[in-house]
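A single protein chain has been omitted from the complex, and every remaining protein chain is retained in its original position.
We just call them A, B and C in the order they show up, numbering each chain from 1.
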Amino acid sequence: MKKTGYYGEWGGAFIPEVLYETFEELNAAFTQVKKDPSFWQEYVSLMSTYSCRPTPLTFAENLSDHFGGARIFIKREDLNHTGAHKANNVMGQGLLVKKMGKKRVIAETGAGQHGVATATMAAKFGLECTIYMGEEDVMRQRPNVFWMEKLGATVVPVTSGSKTLKDAINEAFRDWVTRMEDTHYVMGTVCGPHPFPEMVAWFQSIIGKEARTQIMEQFGKLPSRVYACVGGGSNAMGVFQGFLDEKTVELIGVEAGGKGLDSGQHAARLAGKDASAGVAQGYKTMFLQNDDGQMMDTHSVAAGLDYVGVSPILTDLWKSGRVRFAAATDREVMEALDLTMKKEGIIPALESTHAFVQAFKEAGDMNRDEALIINMSGRGDKDIFTIAHAFDDPSWKAFITQKGAEYAS
Amino acid sequence: MKKTGYYGEWGGAFIPEVLYETFEELNAAFTQVKKDPSFWQEYVSLMSTYSCRPTPLTFAENLSDHFGGARIFIKREDLNHTGAHKANNVMGQGLLVKKMGKKRVIAETGAGQHGVATATMAAKFGLECTIYMGEEDVMRQRPNVFWMEKLGATVVPVTSGSKTLKDAINEAFRDWVTRMEDTHYVMGTVCGPHPFPEMVAWFQSIIGKEARTQIMEQFGKLPSRVYACVGGGSNAMGVFQGFLDEKTVELIGVEAGGKGLDSGQHAARLAGKDASAGVAQGYKTMFLQNDDGQMMDTHSVAAGLDYVGVSPILTDLWKSGRVRFAAATDREVMEALDLTMKKEGIIPALESTHAFVQAFKEAGDMNRDEALIINMSGRGDKDIFTIAHAFDDPSWKAFITQKGAEYAS
Amino acid sequence: MHLNSQIETALADPDKKILLMTHIVLGYPSLEVNRQVIKQMVENGVDLIEMQIPFSEPMADGPVIVKANQDAIENGITVKECLEFAREMTETHSIPFLFMTYYNILFKYGVEDFFKKAKDMGITGFIIPDLPPEEGEEFFKLTDKYEIAPIMIYAPTSTAERMQELAKYGGGFIYCVARKGVTGQQTDFDEEFDAYIKKCRDNAKLPLAVGFGISSKADVDYLTERADIAVIGTKTIKLVESEGVEAVGPFIAGLR
Partner (left out) sequence: MHLNSQIETALADPDKKILLMTHIVLGYPSLEVNRQVIKQMVENGVDLIEMQIPFSEPMADGPVIVKANQDAIENGITVKECLEFAREMTETHSIPFLFMTYYNILFKYGVEDFFKKAKDMGITGFIIPDLPPEEGEEFFKLTDKYEIAPIMIYAPTSTAERMQELAKYGGGFIYCVARKGVTGQQTDFDEEFDAYIKKCRDNAKLPLAVGFGISSKADVDYLTERADIAVIGTKTIKLVESEGVEAVGPFIAGLR
């Protein structure tokens, strides 16, 4: 009996029997395209004509000088179509769906970013599309819901559990077990049952491949450190893969420290002490769960990091010490965001800003002849409701109050 | 006495005497960089590491098949940093400002797009920044104001005149005549006194250069037609310059038809019959003005097209028949936007959608072995307040009402 | 006693053309109600009961059971309480009791500890919908040792080959999921279903239980002679919610 899709002791495919054949089919299709160089070519070509790949690597001269240490480079996934690295994975899976001949895609979404990306891909490929999104998130992220609907997708608010990302994942699986023949589940991050972690990591590896070439061109040598925020872990795995086999490059994953690692209100699985090994949502990893194995509520100012599990691949790299983990608190994130906007004219997503926080903490202690790369997974202007709220901006509040009053009357 | 900066009888530099030396200096600096190939290199390199140039040319297969005629290609200026072609001009002027050694930039903004781009450039180049924006626009476009402020700019609401774009331009000039020694006025479009039209057109020509190369690569021959929306005319001039000297390529500028060319509520200077030659805001062109020469109120669902004047270069190309002009009504724009989102997973800005409207009207009558290019000047997600409002989306209204109530309480 | 022989015995009863298995979500709405419901079930002829230990991520369940899981957890039910309740039930009633839950509950408890404890409590079978044999190395090593039958699940999407593979691991009976989807929706009993059950029968030595969407005497009648066990899940939860505990007895009595 084959036990596949493990990274050390992490991963696997804990799936209901009814999906067994679907996964066989998916594994076969994925295995085939993965070894077919023309598929990767097709993927790269799609991403360079429909999205904006290669995304640039931006030298952040002002920030570098501000901290006075390592030269800071920013990998600009925010410039992807739909505004985040999520597009890489989604467009890749879209190509696979076309190959498999399926007619419909479903996806979970938390922040809404993956939902918008999936709805976009579905429109582009002419697929029917349903997005599951926790009811809480639907309320918090209405702009993204609006776009998903306008792109032709059906958005289903999920009312079970904590009404957030993990519940949306459960609900997507419930759809899939009902209608697997014509439907593909576009998992949004490097989590879930095998082959999803492998597949998502593969598509996202385009980030690291590019970043490696770019830093060699622009800086002449490898960076000393690479930082990425970690929700499910897809943007981190994406960029890390460009440097995994270079021992001199330190890789740092930054999780949501929320209100502090001791507050119980965070989403730090690997940087904190609150997580333990578990099996849920189809895979084995470190989960934020209680002693009975019930998943706990998590918190982050960044909806996209607010998740109980984490990529099994990253958990393995954490265990082996290859990737170091840190956490950034909500407050630190708002400060780093402010600094980045003012110094570089760049607005990272709240998720991405977590990576900036840790890089900022360390840059000053590094040498000026070293480089570090921050993976900017997405752009922050999608988050205006959250960001303006977090900055407690009075004019924004007045604007919304007035708009609200107009609509109410 | 030299009379420079004319395109046929259009253009010129109708500036107050106090700015004479400033313009001399600007002309000298611009003339110098324009003939220095290394400056253009520096510009291209900046745009390819800080923004995402070359922006892709996307083949819109679904739309092409939907209309069954010309193959439709979309030039993706939406993938620029800050989300529109405005970045090209602004970053270019930013480099020039550095060369001139000025410490402060000012700009007008209508939709807010040029303001955000300028604030971004100022942050990147370490310049002080003040943005003039009509009070009406400040109220309508609060998200952009929020970002400008977060990027470190001061946004000054302009309360004179119609409190919109043209008044912001006047106010920027009033700032400039007060403080020209250390200040550069970053004009946002191919209008205003010479050398602005020439300068903005030059920086924006990067769009057409790329598009030409890309269409040859992807389609193997020149397109039959190229469409661009025309506010001031900068994105249109940008893309048209790639094809101006090719007689076989028809160039179509699309203006804001608002509520219809006969309604008096539009901003069609060249496609309609309501405009006449005039001199204002420092240059001579076709203006929407009354018999006394007073500027009229204009209207468009797209704030960025809602302007009384138009590029003198385009007016000349219109006079000579080289560029054909058409108008798209607000209603047509909303329909084309809906279709584009659903068919291609692409969300053009309301401004850009005007170009889509006209292309859609004509694509079906063209042959399948012809190509057309639509310049997608920016992305629409910045316009959620306007778009959701225009679609009269009930969930959006409910969301805003609820948020408003939260803030009010 | 082994679940296999418990079932054999039950099936030997000439009055019973088909056995009935019911489903309980522990702690929903309370253990006290569970207690009363189980009593009614047993007194009215239910042959086996699967007790679901709530899990926060019940991926394979439909809305009614999902909500029951969630409410039970919110009301504070613990795995320990579930285990103790199981002991009380197996001591009170002589029919076989099984645990249905998701793998994380075992994993977090310690898989072998959980087996040991469950065995102590008199549980004779486990239904773990998210544990395919490929992932069950540790689990399947323990089933014999602790004499707890691992109930294997067949689905309408399973190939004959896959069924035979699964059969190698199974004990007690085979749980044939009547249709695609999650618990709680209606199932159409048609020719396709018949073909599916025939395929299950052809590829299994153990008795067949059919679950998902069984809610009436008509359903049970249809299954009689086709399957060995009819599984009533969501229906009784809804019944208790809408008509109270007392409705359970008559409902069960009327099924067969």
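To be clear about the criterion, a contact is a pair of C-beta atoms (placed from the backbone, for glycine too) under 8 Å apart; a residue touches a chain by one contact, two chains touch by 3 or more.
None of the values given here were measured: they were computed from a predicted structure.
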Relative to the complete complex, which of the depicted chains are touched by the chain excluded from display? B
Touch with the missing chain holds, among B:Gly293, B:Gly364 or B:Pro394, for B:Gly293
Which of these, B:Gly282, B:Gly304 or B:Gly345, touches the one chain of the complex that we don't see? B:Gly282
Given B:Thr22, B:Gln218, B:Gln265 or B:Ser395, the correct residue touching the omitted chain is B:Thr22
Using the document's contact rule, name the residues of chain B that touch the chain not shown here. 1-4, 12-22, 160-161, 166, 170, 173-174, 177-180, 276-282, 284, 287, 289, 291-295
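Keep this in mind: only the chains that are shown with their structure count from here on.
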Name the most central chain, where centre means the mean of Cα atoms. A
Between chain B and chain C, what is the separation of their C-alpha centroids in Å? 66
